[in-house]
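Not every chain of the complex is shown here; the ones you see sit where they belong.
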Amino acid sequence: MITAKVIGAGGYGGVGIVELLLRHPEVQLTTLVAQADVGMSMSTLYPHLTGFCDLPILPPDHPDASAAADVVFFATPDGVAMRQARAELEQGAKVIDYSGDFRFRTPEQYADYATRIGRDPKHVAPDLLPESVYGLAELHRTALTTDTRLVGNVGCFAIGCILGLAPALRFDLVDRGSLICDCKTGVSGAGKKPGPSFHYPSRYDHMNAYRLTGHQHVIEVEREMSALSGDDVALTFTPQVVPACRGILSCIYGTLNDGMDIETVWAAYREFHKDNHFVRLFNRDQPIGTQHVRGSNYCFLTIDIDDRTRRLRVISHIDNLMKGQAGNALQNMNLICGFPEHLGLHQPGQYP
Amino acid sequence: MITAKVIGAGGYGGVGIVELLLRHPEVQLTTLVAQADVGMSMSTLYPHLTGFCDLPILPPDHPDASAAADVVFFATPDGVAMRQARAELEQGAKVIDYSGDFRFRTPEQYADYATRIGRDPKHVAPDLLPESVYGLAELHRTALTTDTRLVGNVGCFAIGCILGLAPALRFDLVDRGSLICDCKTGVSGAGKKPGPSFHYPSRYDHMNAYRLTGHQHVIEVEREMSALSGDDVALTFTPQVVPACRGILSCIYGTLNDGMDIETVWAAYREFHKDNHFVRLFNRDQPIGTQHVRGSNYCFLTIDIDDRTRRLRVISHIDNLMKGQAGNALQNMNLICGFPEHLGLHQPGQYP
């Protein structure tokens, strides 16, 4: 049994990991910290947790907020973990951060990312970057060991795209210059904070593309694809919001290289994902959609090629709050704490 | 470890109990039976169950469909269990039926019910009725023992109303002639079968009342309330559908008897529900809604009185597919199989 602390407990990423930790057999949730909603209990803020998690939400400067825990989740926006992770690490904790703060292992890479999202390009804890691990077990499982102390959890759009693209790049199925990711997310991806674009009346029968100038998650995807293919990869990425709560549907396109056909494509995807418990492959005749991964940590990939245009088309389905956030974070925790990778996660969602 | 069979596995009631049984530590799901979608596996029909429940869906006349199981759930409409329960009971099974077939202990009561819903008033297994138990632990826990073989699970609207009304009738808080239940359900209450009124475009921004001539669940509510109050109770019941998937919000009104005030009301509700794990009480300042019981077996009751009009107002929130159906069925199973009442059910839903 290990202890866990959640920083940023009040947001969707916070409540998501709290829900998962409550049902995990090897973790005891001991401390909740947040900047807003402090002074109330978690179950006052989230009444569905009444009787399940009545811990108080502590402000960061509360003495109990700095109590040691075996694992600390930073369910916080960019800029928080880079400031606070060191203190947790020094107390012996393992740290898993949701933000971009520890997704990059060099200050230069971080600066690129930070610049793109309009933040100070200078990382405040550059010495920690080299030991951070990109928290994507499907590609970096061997780096996520009990020696790992610091994990940068993957961005929600990024993880759906990476899992769908990786075999194609790894096995050179497609032209690296032809990649397009057309991604549709439910509204919960924008978090708990109300805003004009997520107000029910302005969202309920509305779809729109946004951040066409560049979404921050593209950098991660391109870096991972470049690493897999051994060459620089740039891709077109179009984030969109649709009137759903949970789910990311990513349509991934790439022009097939010569000699590639549906058999070679399937062989590549089967091979790449053969040990990935949370990835399932489907063909285009199976009617898969986001509701089938809703509430679970699974990524469902539909593998298809468009013969007429010689194009690979992979459709990736995840729950943005699970495989796209808290679920993936727990998967990382399992690995770096020495538990079975799918402990507490081997569960389907509820339908409908 | 006991074995379970689900008849009517393909509907929402079927998939609901399958999901719950998969996570129950003492039950092994062995047989799925349905009339539609036969020949495919459960996970082909419900892809979210891929790898969790790949059992075939057997037609009723398949030899394996009649294999014995320790507990059999009839997730079927009226008229099925009354025909098939005997065979299961004779094989030693305990039977839990979702429909109205075994909610009444005399042929006369059943005939009343059947007439109201336009069915043949003659029950085909009248000799089984006396041993059936109305599956509502909160009122009839002592009758749900390991000796019980046959349970009639409560109607979805009925359970929300009964839990909200029972203390008022038991402790004579309100005028028995003044009761109104104004009930709003999500669309999943209508089941899996598509129809014009549940087609997305005709439902998405639409609320309507229906069956104003009389909903079948009223009979159960009136019978239970009559039993509690010791006198005949008739009430006005207005079922409505709103554009949500899960949830029933019931507003329950009754004119307070002389001498009753908010303190006597609270005392009555606290006393009545003090041993009911799945009922939680809230006051009107706590912002409760159906999303807070979504995916869980809890009933949240907001207790309020309108001083100006001397009226009790109780707002009852359930998930129609959990406490209103599969969750309550599992709670019944736990009791009649000798497990802790909340085994496999002590879990909150996922938010948002």
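So that you can tell them apart, the chains are marked A and B in the order they are listed, and the count of residues begins at 1 in each.
We adopt the following convention: contacts are C-beta pairs under 8 Å (C-beta built on N, C-alpha and C of every residue); 3 or more make two chains touch, one makes a residue touch a chain.
Everything numeric in this text was worked out from a predicted model, so none of it was measured.
A.B. asks: Once every copy is counted, not just the 2 shown, what does the total come to?
C.D. replies: 4
Here, only the chains that are shown with their structure count from here on.
A.B. asks: Go ahead and note the Å separation of the Cα centroids belonging to subunit A and subunit B.
C.D. replies: Roughly 37 Å, centre to centre.
A.B. asks: What part of subunit B is in contact with subunit A in the complex they form?
C.D. replies: 12, 15-16, 19, 22-23, 46-52, 188, 204-205, 245-246, 280, 282, 286-288, 291-296, 300, 347-352
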